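Every protein chain but one is kept in place in this view of the complex.
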Amino acid sequence: MIATRRAADTLVILIVLVLAWQVLHQIVGATALPGPLPTLSYLAKFVPTARFWENAEATLVAFFYALVLSYAIGLSLGVWMGIHRLSGAVGEPILISIYTLPKITLYPVVLLIFGLSLSGRVTFGAMHGILPVAILTMNAIRNIPPVYLKAARTLHLSRRQTIVTVLLPATLPEVVAGLRIGFTLTLLGVLLAEMFAAKSGLGFLIINAMSLLQTEEMITVAVMLFLFAAVANALLLWMEHKLHRRA
Amino acid sequence: MTTAPADAAIHASLKGVTRIYPGAGGNKPVHALGPVDLDLRRGEFFGVVGPSGCGKSTLLEVLAGLQQPTAGTVNFEGKPVMGEVPDGIGVVFQEDASFPWLTVWDNAAFGLRRAGIDEAETRRRVDDVLAFMGLKDFARAYPAQLSGGMRQRVCIARTLVLQPRLILLDEPFGALDAQTRLLMGDEVLRLWRRTGATVLLITHALDEAAMLSDRIGAMSARPGRFMDIVETHWPRERDSTIVGEVAFGEITGRLWENLRGESLKSLGYAGMAAAE
Partner (left out) sequence: MSRVGWIRLAVIVIAVGALEFACQFGFINRKVVIPPSEMAVALGKLLASGQANGEIARTFGIIVLAIAIAVVLGFAIGVVIHALPRLRQALDPFFATYYAVPIFIFYPVMVAIFGLSVIPIVLIGVATAIVAMIMATLNGLDRIPRVLSKVARVHRMGAVATALRLKLPAAAPYLFTGVKLAVSYGFIAVIASEFILAPAGLGRVISDAYSDFNNPRMYALMLLLIIVATFVNMVLHAFDQRWAERRGIGRP
């Protein structure tokens, strides 16, 4: 009953947001901001088109490769810095400073190296995703309570057994949190790359629609990206909660 | 003076005090305390023991004016206590209430600065109380750098510096280990003798109550009432070494006799609550 009331409250806020959109639309006019209903009908028309899917595919391909890179490099870096204490102590502040840097500044360098290619967008996406994955993995390993390792030794577990049955489950929730943030930032990186300079992709589509003053298309793409990220995040969060409850 | 001479020895009193918490969100109201009658004699050390959840802390908070009784009256120095902590009452809580953003010295000075006492007098009183509480060397430290026992001393110092005439201690050593608790007990006896204040100590430890108090009130399971009040007849000059005396064993024995059944009740209650 409490859950339904909470869901209803959340729904009310969602409705208020849509109404605010409508009001803003009425104030600034349809060219600057189309209302929610025209946007929805445009979305229904535009999303099934080949043009949308070609660009979505371009984004998804770049995002997929970038994500694989983010996870592979981030996890290796995190495991290394978590296990090897000195590397962790030396590297952590460096990682954190790079993490908080406006990485868009470096995109021209990526462009100079890779040109307007897929590899450039993948690299830039991975540059965003690697750091949170690495930092959270490192912390997860560092924060393993020493008593777990003592328990593993009193139970005469082998090295392999210790890793599989103790270390992995103990670190998993925090590692998954890192993967979730890495997912989000990698997507942001790919989109920023497409917005800055690209000939395809959803980020390009938004900027292109803006310069052509096709605000409906621009908002449609933004809303679709919003939904994609929100759903993916909800799934990863759900996984994280399940792991936490078990832990 | 409207107070009768016979009452001059009574420092604070509770008459027919009950406290019932209104039921929130469809729950039944909880009858936590009472009716309770209690007269605290001026300058005595009164201990309150009882099973967990029996309303000991409620009793203290009603006496301090932190909670309004549902029925009954509370008096402090001949005046009714009404929804405000009267001047002259100091409270030390069970939780660590030291201010982590202030140094030990500034923690102790907090109340004096609030009261607008001038800087020279503040310095004199704070230095004095820190020396008394053995905190002199930690005056510039922050609470996070101290152990739990030292932090609780900071809270006691912050209360003492205001020279309260009635000091209420709500299980102040509940979170400390047994040995530290005995030593803190000695400190409390020392400050009680030096300040001449009336002290009311809430505790769940029978030995602590037996060692410190002139009188001990044993409370029943919820709703808390006094079942027995034990006089210890200890001399004013006493310390933790009395735990070795025969009388000490007799007192704790009598308290446990009273409380055993009540503690079982409260355990059973907790068990039922957990099973729900």
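We just call them A and B in the order they show up, numbering each chain from 1.
Assume a residue touches a chain if its C-beta (ideal position, glycine included) is under 8 Å from a C-beta of that chain, and two chains touch if they have at least 3 such contacts.
Please read all numbers here as calculations on a predicted model, not as lab measurements.
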Among the chains presented, those that the missing one touches: A, B
Residue, one of A:A134, A:A170 or A:L188, that touches the chain absent here: A:L188
Option touching the unshown chain, where B:P80, B:P100 or B:G261 are the choices: B:P100
Identified contact with the non-displayed chain, of A:V12, A:A44 or A:L168: A:V12
Touch list for chain B against the chain that is not drawn: 61, 64-66, 84-85, 87, 89-91, 93, 95-97, 99-102, 110-111, 114, 142-145
Positions on chain A contacted by the hidden chain, ascending: 6, 9-10, 12-13, 24, 28, 32-33, 86, 89-91, 93-94, 96-97, 100-109, 111-113, 180, 184, 187-188, 191-192, 195-196, 203, 206-207, 209-210, 213, 215, 218-219, 221-222, 225-226, 229-230, 232-234, 237
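Keep this in mind: only the chains that are shown with their structure count from here on.
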Chain centre separation (chain A, chain B; CA means) in Å: 54
